[in-house]
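Each remark here refers to the structure printed beneath this line.
The other protein chains are all here in position, but one chain of the complex has been omitted.
Letters are used for the chains, namely A, B, C and D, taken in the order the chains are written, and counting of residues starts over at 1 for each.
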Amino acid sequence: MTTYDIIFYLFAAVTLVSAFLVVTNRNIVHAAFYLLFTFFGVAGIYVMLGADFIAIVQLIVYVGGILILLLFGVMLTNKITSVDIKTGTIHLLPASIVLGLFSGALAAIILNTNWTQVETKTAEGTTAALGNLLINEYALIFELLGILLLIAMVGAASLARR
Amino acid sequence: MNTEQLLSDIGFIKPEIAIAITLVVIVVVDLIMGKNKKALPYISIAGLVITGLLVIQQFGTSVSVFKTSPSTSLLVIDNFGLYFKIIILLASLFIIFFSMASNEIKSTYARHGEYYTLIFGMILGMFLLSSAVDFILIYLSIELLSLSSYVLAGFVKNSLRNSEASLKYVIYGGVSSGVMLFGISLIYGLTGSTNLYEINSLIQLQNFPVVTLLIAGLFVIVGFGFKISAVPFHFWTPDVYEGAPLPITAYLSVASKAAGFAVLIRFIKITFVDSIDEHGFWQLISVVDWRSIIILLSILTMTLGNFSALWQDNLKRMLAYSSIAHAGYMLLGLAVLSNEGITAIMLYFLIYLFMNLGAFFVVMLIANKIGSEDIDDYKGLGRSIPYLGVSLGIFLVSLIGLPPTAGFIAKIYLFIALVDAKMITLAVIALLNTVVSLYYYVRVLRNLYLVQTEEKRPAIKMSLLNSIILFLLVAPLIIFGIYFTPIVNFAKSSLSIFGF
Amino acid sequence: MTESALINIAVAILFLPLLGFAVTLLLGKKVKKIYLFEVFILFLGLAGAIAIAYTKLTSLSDAELVSEFTWINLGNTPLLGEIKINLGIMIDNIAALMMVVVMLISFLVHLFSIEYMRGDPRYNRYFAYLGLFTFSMSGIVLTHNILMMYIFWELVGVSSYLLIGFWFEKKSAADAGKKAFIVNRIGDVGMFLGILMLFTTYHTFTFDEIFAQISQGVLPFNSGFWMSVTGILIFCGAIGKSAQFPLHVWLPDAMEGPTPVSALIHAATMVAAGVYLVVRVFGIMTADALVFIATIGALSALIPATIALTQNDIKKVLAYSTISQLGYMIMSLGVGAFQFAFFHLITHAFFKAGLFLGSGSVIHAMHHEQDIRQMGGLRKKMPITYYTFLLFSLAISGIPLTSGFLSKDGILAGSFAFGTLTGNQFFAIVGFFVALLTAFYMFRMVIITFHGEPRNKEKYEHAHESKAVMTVPLIILAVLSIFIWYTPNPFNPDQGWILSKGINTHEQYIPEETRYDFLVPGEAAVVEGEETGSVMYSESYEEAMHSVHVPTMILSLLMAGLGILLAFVFYQWKKVNVDRLAEKYKPLYNFSLNKWYFDELYDKTAVSGTIGLSRFLGKFDSKVIDGIVNGSASVTKGFSTFIGKFDNIVVDGFVNFAAYLSGFVGLIFRRFQTGKVQTYLVFVLLSVVILLFIFNSF
Amino acid sequence: MHSVPYLSLITFLPILGMIIVLALPKSQSKAIKYVTLLVTGIQVVIAALIMANYNYSLGGVFEESSFQFVEKFKWIYIDGFSWLGKIKIDYFVGIDGISAPLLLLTAIVTFIATISSWKIDKQLKGYFALFLLLDTGMMGVFVALDFFLFYIFWELMLLPMYFLIGIWGGPRREYAAIKFFLYTLLGSIFILLVMIGLYFSTQETLADGTRVFTFNMLSMMNVDNSVASGILSPLNPNNLRFIAYIALFAGFAIKIPMFPFHTWLPDAHVEAPTPISVILAGVLLKMGTYGILRISFPIFPEITEQLAWYIALFGMINIIYGALCAMAQRDFKKMIAYSSVSHMGYVLLGMASLNTMGISGAVLQMFNHGTITAMLFLIVGVLYDRTHTRDMDAFGGVAVKMPVYTGVVTVAFFAAIGLPSLSGFISEAFVFLGAFAVDLIRVLTIISTAGILLGAAYMLWALQRVYLGKLNEKWADLKDLDGREYAMFIPLILIIIFIGVYPSPMLNLMNSSVNTMVKFIADAQTIYNSFAGF
Partner (left out) sequence: MIHVGLTHFLVISIVLFALGLYAVITRKNAVMVLMGIELILNSANINFIAFSKFGNFGLQGQLIALFVIILAAAEAAVALAIVLNIYKTVANINVDEIDSLKD
């Protein structure tokens, strides 16, 4: 077992355990904090996959943006529900069965698939290359994302403001 | 890819740019003008008209633009996409007019700037969706479309049903697109590409594990199915349609569905079709049996749509189910997997645009007055609203698909395609569904005319503008019902999908 | 007169009554005396008929005058070949004679009715109907094809329907009219089928053309059996119209109509049309068919005679006697005594019309009392009526010097001869027995009605002899019931003009092997028959009839005398207590009194069967057939709440099964639409799994 | 040929009338009625002109050149690039001996129905507008020779009929209207499917030599036009012609209505207002049988021959079953409705004979039933107008108060019974003569003759219950017919008597066409058999 492997398992453990805690925790604020660890773990996995830039974006956007946003949401809305949040609805059992079937099938298929695997070189910095792609080949999408964010902003604002 | 290439490519997305500019103009004008928002709809209309002219100009071009590699690109400009853009534009134009007439939307006067901005956000999303040939762009356009519509569905903030619709929509949409994204990732994992054309050639060349392709495909279909509200991915539709403001419901039922169909057709045709034989039938690559899947989905969709509609007391909800049923009919056209089938869908959409928007428009005008969309509240209304009533009658008859309305032409083209493909059983099922649909459409007419009530029903005064809009919606149904050469020719000439 | 003139007159007297009908009906309300127009037309008709008959029998005796035109011409059709339907009239001796009978009695009845119907609110309409009847009856007589025969056959049915139900305010009258029409239709359906057989085989309706093809050996389905069936089917029409067993039940009920109508239609002419029909198509009747006909005739002669014994309604007695006499004629045709059947038709027409008109006179005098038990002693009050009535009764009983003796004797001789030739004496025995019964019940009625003491004093006091317009017809008919008009020899009609010149023999056209052996002519007879047309049948049959002539006469006289004697013993001299006799043989008496329970039998079986079936089908239709689509109540009961909602939803009360099913499917679909978005997502995931499993091609 | 487009005139004149009616203000009720009367009156005149100019010797049926008053224009002509080639739908109308009598019938019945509509007072503008629209649909069905056009007219009738029953009908009008609507729509979808199937099985050659798929009915009748790959082409060894025939037949059978698809009829009739019942029974029912004659028979002659026995069987069931059901009814109108079921059975039986007499009888029976049953419904209407009940047991002795009316009733009833000298007899006799001549269906024919008897039974029973007997004092002040009612009845009575006495003009009118059809079906057998070996 190489160091790489150890680090991987560490990140994997962090990710999965915290994710598990997120979905099972009764306290929504706790859940939000566990989510933080999940995002960290995923960022770590990105790094392990050689996606350094994405890992950083993950940290900035998810942890710095989305998670904060969610926490705000929790703060603003948890007055009533945080006290008595149940982890299940009456559909819990059937839902779990369906989900089990679904995930089982998915896992079976994915893990049995012979994916294309090529020997890869060790990762280099990807930031510059990504930046190039972003303003050349994927310029359209870059612009699109701009508009998307504008729309999201306008939309969110229109709903949220009094 | 160099800058020159980029600049020349931009020339091909003038309509999209026009939409984006209008969007920005609206935001800016909204900011400058402050409380006075009267100009916004007219700016929108102007923007749409200009866009329309640009779209029409593009007819006949067939190029792929925004290359991501020498052989792949993000967008293609072809007649097929342009046809759907025309439909989207027409629908948008009508929706602007609807919004001007709708009491619901009027009540949000202070936020009209956001309203029209979001509408244009949707239009942009749909435009890109109609031409996208890369999963990245497809996914992002769907998201752009969705984000705008989530907000629009809940636009009347203090209405519970609006908010509820919005919440359901966003959760459902988020999960659907998430699943779709997962599916895309699997396809990417198999082929290493997100470009439909490239994927197609790779599938033809290599033996990918079929079941993985199947599950990935199904995941993708979850996303598309969500947009076109195909059963079993339709569950949000009735709730959101009922809850959302009426113009938005109408818009979702036509434009957003059109974009969804455009991308679905492209997805199936570009990704999984091997070749087209001399009779116009598509030969699928033998990996996933898309034909059977679509047949199953379409039967489920139309049957569930029609049978559930039987039960509805709320006209909006009924129309929601009816639009599900119509999606089912249109899926049949795809199931045929032939050029003729696609022509039928395109024709169907053009006609569906008028009849469905028309029905919603009348419902909206009546709701403006009587404050209800409940079918039972329509009792005895027929005589006090002669023009609205007759128009609604024509829309509903057209939705049933009876001659001499254009709805019949839409249906018969579909059946022609089915019979041509020797899918008689499907045609029979669809026809029986048509009979079922008669129940609930006619029920509205029954309440309007057959039921006699003692109480005096209010007359509805129509503004000149509304009368003109109503006329513009009714007239094509009758004219194209009797003389449908032009629309068929239009649809046929728009059949060309880039690369085939 | 030339032939064409005769034809023209015939056409004129055929259509004149129709004109009378139309004019009288349309002007009836405006012009009070319009009925006289109708009577006048009948007078013209009578004159024309006599002229035709005279000319025909004297100067054109052997000719058959035919005039026809093409009614429908389909040309040469692909599968059926040439289809051309000709209509036309034919005057032969029989038709000419029959026309005289029809016109004469019709004219007399018109006269009689002027007084009898006076004061009726629909006076003119009555005469209009009589005109319609006369037209239709003339049509039957004059037609030269079976289709026209059927057409007029139905038309007399209608006029009979209208006249029986003339007093339609009385339910019994309306019922009787309906019954008459429907019972007749049963026979008509048979006749229609026979016509279908004939047309399918011969592609023509014209008698002569059919006969011509039959003589060339063309038979339905090339078989003698089917020829017999065809004959019997055609005869079915006669069973209905001539009220033969088992369709005789309508005639007694038809007595609900005005009495002159009964005289005209239900005694003299229309009911005789059945006999006339068989006379017309005698040429196609095979031996099998004739035996069937004779059997029906014999039963029809016997059964009503036994019923007539106990009836108390004067018109009912006469009605049953009519059936019985018609049975005689039919039987006579069946045994081959063709001439005597038609002869009896004529004589019977006169004396039976007389009997009815006489009874009409009595009823008129008694203020529409028809029960003979309320009468008695009327001899003194109404002498003319009485003596004519007596004469008619003698005629029907077959007492010498009357016309009835001549014809009836012929019939009995014919059946006797048939018996000796074939060894089957059934028809002769029935014939003689019925002769006894006839004499008995006729004189029973005469005695009770006219002799003895009046039983209902009040009505008796008001009774008086009828006016001349009523008695004159009686006298004319009485005169016509005397032998001298038919033959100089009161004991043998053979020398009379009517048999030698009037009623020409009919040839049989069917293949010889299907005829009665004795009707197959020898070599000589054929030649002779062709030349003169006066030779009856084959020699053997003629010889047999000659040889039984005298025994028959004696036996029939004995029977008639015995009958009359018994009547006097029972009712005049009261040597036997009739009531006690009736009491003693109560079952028999009731059986006769209740008309052998035929009406009850038919009611219980055919009528209630049909109505029951129709009710059942009506229910079946609304419940089951409709229910297959509509869903029956019981199925939906369990879902009543659901249905209650559903009714509102689809269409009020539209508990359509298809809709029910759709609704049910919709209901199931509806369960998924819980409004909970997470549930929706579970369904989506489930669907993906299911789709995956369905389309997985591992 | 004729330069005057008679058929287009007679078909689209009501549309013009409808526009005028719609343009008139609501208050002008007189004007609205007179416009309608004028329009329908002109239709009768045009129909008369058509009959006057009709060439009796031309056969029609499958040959375009022997159709008369033909108008043929390009209507839809799509010159697409698609492999399907050109789509061609013609505006193609014309008549032959099969449709001519029905055209005349439609004109007459509509005219009479207009007179009978005079007393409509509720929403009369809408009523007459829909009425005229319905008129166009009916005329169109009888003149259309292009299947697509035929289908459009066929469906065009549905909606006006729905509203006419649904708005102006009796208490359960909604139920009846939707039932009518659903049944007929269900029927027409089968027709639609077969139509499309036939479209793909038939190509006609254009002037420039290209072959195009076509909706032309006459082309569909010609085997030379078949496309071997078409699913309904006789050249295709795996063709679905048999199933298609049954589907098509079912579609038409619902309209006839044939047992067991008849249950919509009593309901529709009972609830419909009198003039609409008249139209429904007088014209609409004929469309089912007309469709079978015009489309099923010549396009599928070989299957027609195969299934003739079944057609006759259903004819027989209709005759007997309808009659028995009629007998069970208490509701006057329902009884008449069931009598229609019975009488339409004769039409089926006659058609099944596939010979000249039978088919002539069937066509004539359509015409006669149209006039007779129109009269019967008018009769019920007259009584219902005065008493507002249709329960036969509630009447009695009406003849006392309404003698002229009762006279009219008697004529109509006897005509319905098939009394010789009235029109019903001729057609029934022809039907039986034709059917009896066919060995295959002789037994069925014999059973069917019971209909003659049952018909008399229920009709006379009804006559007795309503008109005869003691006058029910409740109706002591009934008034006899008025002038308007005379105007409705007299033309019908004259027609009934005229055809009954002298049917030749009618029979000659249809004779060439019927002969052509019979020959066509008989000859087709050999042609189609030659494909059996494939």
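Here, contacts are C-beta pairs under 8 Å (C-beta built on N, C-alpha and C of every residue); 3 or more make two chains touch, one makes a residue touch a chain.
Treat the numbers as computed from the prediction; the structure is a model and nothing was measured.
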item: Omitted-chain contact residue, chosen from B:T271, B:S308 or B:S398; value: B:S308
item: Where the unshown chain meets subunit C, residue by residue; value: 670, 673-679, 681-682, 685
item: Where the unshown chain meets subunit B, residue by residue; value: 68, 136, 139-140, 143, 147, 150-151, 154, 157-161, 163-168, 170-171, 174-175, 178-179, 181-182, 184-186, 188-189, 192-194, 238-240, 242-243, 308, 311-312, 317
item: Contacts of subunit A with the absent chain, listed as residue ranges; value: 1-2, 4-5, 8-9, 12, 15-16, 19-20, 22-23, 28, 31-32, 35, 38-39, 42, 45-46, 48-51, 53-54, 57-58, 61-62, 65-66, 69-70, 72-74, 76-78, 80-81, 85-89, 91-92, 95-96, 99, 102-103, 106-107, 110-111, 115-118, 120, 123, 126, 129-130, 133-134, 138, 141, 145, 148-149, 151-153, 155-157, 159-160
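One rule holds in what follows: only the chains that are shown with their structure count from here on.
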item: Inter-centroid spacing, subunit B versus subunit A (mean Cα positions, whole Å); value: 31
item: Rounded Å distance between subunit B and subunit D, as computed from the means of their C-alpha atoms; value: 43
item: Interface hub residues of subunit D, defined as touching at least two other chains; value: 174, 178, 182
item: Overlap residues in subunit C, where contacts from two or more other chains coincide; value: 650-651, 678, 688, 692
item: Complex contacts: residues of subunit C adjacent to subunit A; value: 676, 678-679, 682, 685-686, 688-689, 692
item: In the complex with subunit D, residue positions of subunit C that touch it; value: 25, 71-75, 77-80, 83, 147, 150-155, 158, 161-162, 165, 168-171, 174-175, 177-178, 181-182, 185-186, 188-189, 192-193, 196-197, 199-200, 610-611, 613-619, 621-622, 625-626, 628-630, 650-654, 656, 658
item: In the complex with subunit B, residue positions of subunit C that touch it; value: 648-651, 659, 662-663, 665-667, 669-670, 672-673, 675, 677-678, 680-681, 683-684, 687-688, 691-692, 694-698
